[in-house]
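One protein chain omitted, others in place.
Chains: A and B, in written order; residue numbering restarts at 1 for each.
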Amino acid sequence: MEKLLEVNNLSISFTQYVQGLNRHDLKVISDLTIDVMENEIVAILGSSGSGKSLLAHSILGILPYNSHVSGEIKYKGNILTQELKEKLRGKEICLIPQSVNFLDPLMKVSEQAIGECKDENEHNEKKLRQREVFDKYGLDESVDDLYPFELSGGMARKVLLSTALIGNPNLLIADEPTPGLDRKSVEETIEDIKNLKENGKGVLLITHEIDVALKTADRIAIFYSGYVIEINKVENFSDTDKLLHPYTKVLINALPRNGFNFSEGVQPLDDVSGCPYYENCPVRLDKCENNIPQLIEHNGVMIRCFNIGGVNDEP
Amino acid sequence: MIQLSPIDPVKAYLGQRIVSQEQLAIMGDYWGTNLSLGERVVGWLQTLASGSMGFSLIYRVPVTEVIMQKFTASLTLMVVSWVISAIVGFGLGIIAGAKEGSWIDKAIKTYCYILQSTPTFWIGLVLLMVFSVYLGWFPIGLSVPMGQLADTVTFWQWLYRLILPAITLSIVGIASLTMYTRDKLINVKKSDYFLFAQARGESFWGIIKNHGIRNVLLPAITIQFLSFNELFGGTILVEQVFAYPGIGQATVAAGLRSDVPLLLGIVIISTIFVFVGNLLADVIYKYVDPRIRSEDDE
Partner (left out) sequence: MSEMPWYNKGLFSSLNLRQKTLLTIGLTALVLFIVFISGMMIDANLPTNFSIKMQGPSFEHIFGTDWMGRDMFIRTIKGLSLSIVIGLGASIISSIIATILAFIASFNKYCDTFVSWLIDLFASIPHILLIMMISIGLGKGAFGVIMAVAFSHWVNLTRVLRAEVLQIKTSEYVALSSKFGRSKLWIAKEHILPLVLSQIFVGTLLVFPHAIMHESSVTFLGFGLSPHEPAIGIILSESMSYLAMGAWWLAFFPGASLLIVVLLFDIIGDNLKRLFDPSEANN
């Protein structure tokens, strides 16, 4: 199997102006490393509003101008430059956006799914493809002429998924595909995403719902305060002993298998000099206060903790 | 307010003619200057209620007639410059917003910024100086050539005299529409759907065309309809500078010579004019935006 996407040590920060026009730098993603293989679904699990969507924006090259990025992103082994991102997006790499807000409110949904066309011929071709994809998801022709605000939650979800599939991409990035949906639609969405995998596609699923991540993904990356602290196989999540990071253990232990949302106490927002979990950690060491552990591999699990492995002993 | 004016409408009507005291008293009764302020307002309102706006003192015809004639002349001027400023303003706004931060955006922004701080009449004066006095391309003042009756003027002669006032008036209107369009487009550029269109690999100008203009056009048209207030104000100044015989000149004449019925009539007409603009803005929004349209269907 080939590695579709590889993100290495990605950091994203923003410059902001606050009261009185003083400058303030805001770090959103720190030293993020993750990969997605063909035929695989990898979930990034983190609380809502923690900035994990920016990972998706960064892969697609649509970050705002006041952002600062370091680290590298590779697609099929090639480094994704802005130029390459612009070439691949919408074709090889597609985004399944969060909500219906990502559709132009004044454009009929079928036209949006078709997207930009050079001429009439291309439009006709894409129209057939759009009908095909819509049909697959049970959206009949009456849906074509609707405006985004007229769609129900479940319908909107299917339309958004369809827009991503018209270009027949290899890598899909699903950004929070389930919030605000009823139980049935959530189940359907999970099925739809899992089906994508069958055709050899890779999926990066960004979510704050543990339940969805557990039911959908092959591997789960835990995103905490801007850092990825653990990447583990989904099987291991049924047994807390196989989970390595103290935070992950707390998270799964606290979960009464009934789909609790991923929302926990205080995550430090400002720069911390040490491990981001230091404040709340039950097994913290002295060095955790001022040193940030590296993300290392330990028995096939990626982990960021001084308690695991030998490499982190010498910071 | 007019009633507080130090100028007596009777004197305004009589001009330089010499009349006896008795005649003056009769005239005073006729025009109502002998009555108290309250009585005059009530009187005017009564006349208005009966469907008439009274009699103009300086033109010596019914106010309705004066307004009809003058307003039609001004309406051409206003419509022409309104359309020009709509097209140019919207275009510049789209360019500036799309290329936000570039030199062309800065140039357009500076231009608008300066224009917003420029008195309308001075723009008129400068254009007059350059194109009429210095280059001699256009006449200095008067919309009808001297010694010719208004209805014998050919279409081309009339158009020729319309150009400078219309340009002046549209230059003024461009600035606010451009800034508004630019801001709106920048907002659209920050929207989720713009981001998604980019993520789908659509070209930049394709997105501006398909999503930007689609979402900015409606509010921009609305704003343009809401600008009737400034348009009317601008017309008054421009007509004064270019000696264009329209409602603006009539207003100034009525004001300077205390033609109360005419002035109040113009206030009513201009308010209706502004109101119609607001109403059109509302109606357009309701019938064009599918979101509001469907709310009405339900």
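Note that a contact is a pair of C-beta atoms (placed from the backbone, for glycine too) under 8 Å apart; a residue touches a chain by one contact, two chains touch by 3 or more.
Predicted model only: the values in this text are computed from it and were never measured.
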Legend entry - Hidden-chain contact residue, picked from the options B:I186, B:V216 or B:L262: B:I186
Legend entry - Of B:I171, B:V188 or B:I236, the residue in touch with the unshown chain: B:I236
Legend entry - Touch list for chain A against the chain that is not drawn: 15-23, 63, 65-70, 82
Inset, instruction - Quickly run down the residues of chain B that touch the omitted chain. - result: 1-6, 101, 113-114, 116-122, 125-126, 128-129, 133-134, 140, 186, 229-230, 232-233, 236-237, 240-241, 251-252, 255-256, 258, 263, 266-267, 270-271, 274-275, 278
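Note that in this section only the chains that are shown with their structure count from here on.
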Inset, instruction - Measure off the straight-line distance from the CA centroid of chain A to the CA centroid of chain B, and report it in whole Å. - result: 54
Legend entry - Sites on chain A touched by chain B in the complex: 57, 60, 62, 64, 86-91, 94-95, 97-99, 101-107, 115-116, 147, 149-150, 163, 167
Inset, instruction - Please name which positions on chain B make contact with chain A in the complex. - result: 190-193, 195-203, 206-207, 210-211, 214-215, 218, 289-291, 294
